[in-house]
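Below is a structure I'd like to ask you about.
Only one protein chain is missing; all other protein chains are in place.
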Amino acid sequence: MTETSAHFWITAAILAIAAAPVAAATTVPSAMSAETAECIACHADQTTGIYQQWGGSKHYRANVGCYECHKAEPGDADAFEHNGHQIAIIVSPKDCQRCHATEVAEFNESHHAQAGRILGSLDNFLADIVEGNWSYYGGSALTVSGCKQCHGSVVEVEKDGALSPATWPNTGMGRFNPDGSIGACTACHQRHEFSAAQARRPENCGKCHLGPDHPQAEIYEESKHGIAFRAHEADMRLASAKWVLGEDYSAAPTCATCHMSAVRTQDGDLIPVTHDVGLRISWNNRPPVSVRPEVADAKLGLEKMAEVGWEERRNNMKQVCGVCHTTNYVANFYDQYDGVVALYDSKFGQPGTAIMAQMRKDGLITPVEFDEDIEWTWWEIWHHEGRRARHGASMMAPDYTHWHGLYEVAKHWYSEFIPQLQQIVEKNLRSDDPAKVAAADRLRTAIDELLARPEHAWYTGKLSAEEMARRKAAQEDFKKRY
Amino acid sequence: MTETSAHFWITAAILAIAAAPVAAATTVPSAMSAETAECIACHADQTTGIYQQWGGSKHYRANVGCYECHKAEPGDADAFEHNGHQIAIIVSPKDCQRCHATEVAEFNESHHAQAGRILGSLDNFLADIVEGNWSYYGGSALTVSGCKQCHGSVVEVEKDGALSPATWPNTGMGRFNPDGSIGACTACHQRHEFSAAQARRPENCGKCHLGPDHPQAEIYEESKHGIAFRAHEADMRLASAKWVLGEDYSAAPTCATCHMSAVRTQDGDLIPVTHDVGLRISWNNRPPVSVRPEVADAKLGLEKMAEVGWEERRNNMKQVCGVCHTTNYVANFYDQYDGVVALYDSKFGQPGTAIMAQMRKDGLITPVEFDEDIEWTWWEIWHHEGRRARHGASMMAPDYTHWHGLYEVAKHWYSEFIPQLQQIVEKNLRSDDPAKVAAADRLRTAIDELLARPEHAWYTGKLSAEEMARRKAAQEDFKKRY
Partner (left out) sequence: MTETSAHFWITAAILAIAAAPVAAATTVPSAMSAETAECIACHADQTTGIYQQWGGSKHYRANVGCYECHKAEPGDADAFEHNGHQIAIIVSPKDCQRCHATEVAEFNESHHAQAGRILGSLDNFLADIVEGNWSYYGGSALTVSGCKQCHGSVVEVEKDGALSPATWPNTGMGRFNPDGSIGACTACHQRHEFSAAQARRPENCGKCHLGPDHPQAEIYEESKHGIAFRAHEADMRLASAKWVLGEDYSAAPTCATCHMSAVRTQDGDLIPVTHDVGLRISWNNRPPVSVRPEVADAKLGLEKMAEVGWEERRNNMKQVCGVCHTTNYVANFYDQYDGVVALYDSKFGQPGTAIMAQMRKDGLITPVEFDEDIEWTWWEIWHHEGRRARHGASMMAPDYTHWHGLYEVAKHWYSEFIPQLQQIVEKNLRSDDPAKVAAADRLRTAIDELLARPEHAWYTGKLSAEEMARRKAAQEDFKKRY
């Protein structure tokens, strides 16, 4: 062994040990296994790309090879015999936790791990029924190539041991694996390099957190944080095994920095890296009205996270912010963010939810979702546009907060939602069914009460004298100053 | 000559020879021409930028200078006298093929080369007539700055030898050049460095493959492939003269990797680079209903490509996939992709096309496109949204497949297209013209037959008992598991 290569191996071993959790310290092999060597004999030529990717990985440097990850127990549902070895294609969190026990345990407690459970929601009704048909293995091809690519499939093993195309390829975050585990580490740590550097980059989260209903990737790119990252990639030390904000880098934060990674706080404490992404989030902006994350976690049966209140989670995040921002700055930022959440919720989210529920209960709309125009209108107001506004404010991206966000909410509220409600009133007031007439009357009252609120007075032309004076004064003030 | 510069020139010469096709080996000049030296005497100062770009190019290192590319024959339509030399501004594929004969020949056989022919389509009617007027050199300024920038103009030479602003600047893929050739190598190989590295990058294709109707650039960025590229740019060896996937790099694929570039296959074979981009594509998702590429190529008169069936093209692509993915994986992926194409085509593309044709034939809509609402609705369903869904599935970008794709198709199908059809029925049933009434009756029958198909039963509230049971069971199953 040359001096250089000896040095390489010693360094590699130290790095591997340093990065491994305690439980794994004894499992780092001292040499490449005979089985992996057998795999490589063919696969170095046959699937050169993944062989080379693995060759650049920390796994390779730690003698963790093909067989160490892909070996299966004979009883595993997706095990198959391959040149004398029991192999499985899917490497599940159950496999990964042999070495990465802490990370898998944290993931299992997280909202992320429950991503598969969103199926059965309105989103799923859309994908399965409204967009789909029953011609793709009895289901919707759209659900397979759409929803489940992020949320996770229920992987099915066919009689011959192959994985059903209706369920795999799939790297959805909440995948149900044949071995009973949930999750897909490859959702973030792409095969076959499993690079931490890659998972720390913002694009990585954009595989799922992108698009009209959850444009976090686009929002980050517009924000000061995204701009700083693009300008300072070279200073980010993304490939460093130890990656502590304020210690190893400070040029910019990525998604991982704020939501998951280690931070040296203002007080000198170390907040460790976590694979439970909910620990620093203080609003869940997914539903029509924002809820606190511990409420959502409780509903999902995440017992541990249900005990972690939003105040604690927000304080966690504030520690991250504090590496670059003053306490005053951070407090004011949260005040602004909470303000946008409160505005959306009180002016649009809560009254819209209530009025839709009343119409459903009163039979003014059918029990079937999306067969009436107003259902599409309301859906996009909260599911697309209202989320964009709240997510935009959460990361200080003004065009997502306003133009892509609350501007669209308000446009569709006043130019579609309210007129559609009024059409439903008019149509049902003319009904022969007294119950419908009564329901229409109740809806009319509800609309009137809603529009009588001061924030809608501009629309009904009923601004009070006091409010008109205030508005006029504001306009004059604007004209004077601007 | 110093040792360093001697080494530089030897290396440069080897690189230049290695990169040149066989036909070109004899055309590499041994020194800078006197004419080019003359050009440089002024242009090094006057257009410093392109002089410097050229100075960093392989062309410079191979003594291919200004004159070698820009020289013109006296008979050339766009030739003009410039300081005693016959010069043309446009360097066309006919000029490039002096050295790059293979590349130009491949390009000439490709779908890309026919890009200019799309003009005269509905897209062109939109740009010329609906959006445009006749005030820009007798045509639409929008067509000049919109369509033709990608598709290519018919370059016109004015009486004084200048290129008409209505036709140039233009680097559209299917440009009609004054010398009779088609194409613009600068569509991809930007002046004046003509860098292969740049053409291999994903942004390069985004000049045209971007936006609401063909967002391949955005789709790639969301995909695992795009994420891997951003994380591993430094490992891509983009500037390497030899750039064989599985041999020179394997960190990630770009557009060029999969559709054009050289690949060392699982069997050890070398698939060479090609400038015919259609050789690995197995669906043409441009029309309202997907067609096989050989069908589209035959219509365009591409005789050679008309003989290359989609199975062969798909097999070509599978060889590329095989560098990093197992046979099983690739087969399942194509199964999923075909599933989305079949879903869109059967549920929306085919019936929509049929019903629009029936209405046109029956005179229920005018012969003029886009003067009625339903024409805009149908156009966006297939031309924008349906394409996004199919393209999204082709590259595994779930938000384009679903939220930007089939979700929008279904939303507009049920909330606009079907209601607009029903309005046309109602309006024409009240007509004084018996032919209109009969046509409206036929349309009503067609709508009824369409909506009677099981995939639309959710919308009409007529799910059969069996289907309702299946749906209810599925819902219960979801609730149990999730």
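The chains carry the letters A and B, assigned in the order they are written, with residues numbered from 1 in each.
Simple rule for what comes next: a residue touches a chain if its C-beta (ideal position, glycine included) is under 8 Å from a C-beta of that chain, and two chains touch if they have at least 3 such contacts.
As the structure is a prediction and not an experimental result, all values here were calculated from the model.
A.B. asks: Just name the one of B:Val91, B:Cys150 or B:Leu463 that touches the chain not displayed here.
C.D. replies: Answering carefully, the residue with contact to the hidden chain is B:Cys150.
A.B. asks: Of the residues listed, A:Cys324, A:Ala354, A:Val368 or A:Val437, which one is in contact with the missing chain?
C.D. replies: A:Cys324
A.B. asks: Among B:Cys208, B:Ala228, B:Val340 or B:Leu451, which one is in touch with the chain left out?
C.D. replies: Touches the omitted chain: B:Cys208.
A.B. asks: Could you tell which one of B:Ala197, B:Val273 or B:Ala438 touches the chain left off the display?
C.D. replies: Considering the complete complex, B:Ala197 is the one touching the chain left out.
A.B. asks: If the hidden chain were put back, which residues of chain A would touch it?
C.D. replies: Considering the whole complex, chain A reaches the absent chain at 221-224, 226-228, 230-232, 235, 245-247, 250-251, 264, 266, 268, 322-326, 328-329, 331-333, 335-337, 339-340, 342-343, 346-347, 389, 392-393, 396, 398-407, 409-411, 414-415, 454-455, 458-459, 461, 471, 474-475, 478-479, 481-482.
A.B. asks: Could I get the residues of chain B that touch the absent chain, sorted low to high?
C.D. replies: 45-50, 52-53, 56, 89, 116-120, 124, 126-136, 140-142, 144-147, 149-150, 154, 162-165, 168-169, 171, 176, 190, 193, 195, 197-198, 201, 203-204, 206-208, 210-213, 366, 368, 370-371, 373, 376
Keep in mind that, in the parts below, only the chains that are shown with their structure count from here on.
A.B. asks: Averaging over Cα atoms per chain, report the distance between chain A and chain B in Å.
C.D. replies: A distance of 31 Å separates the two centres.
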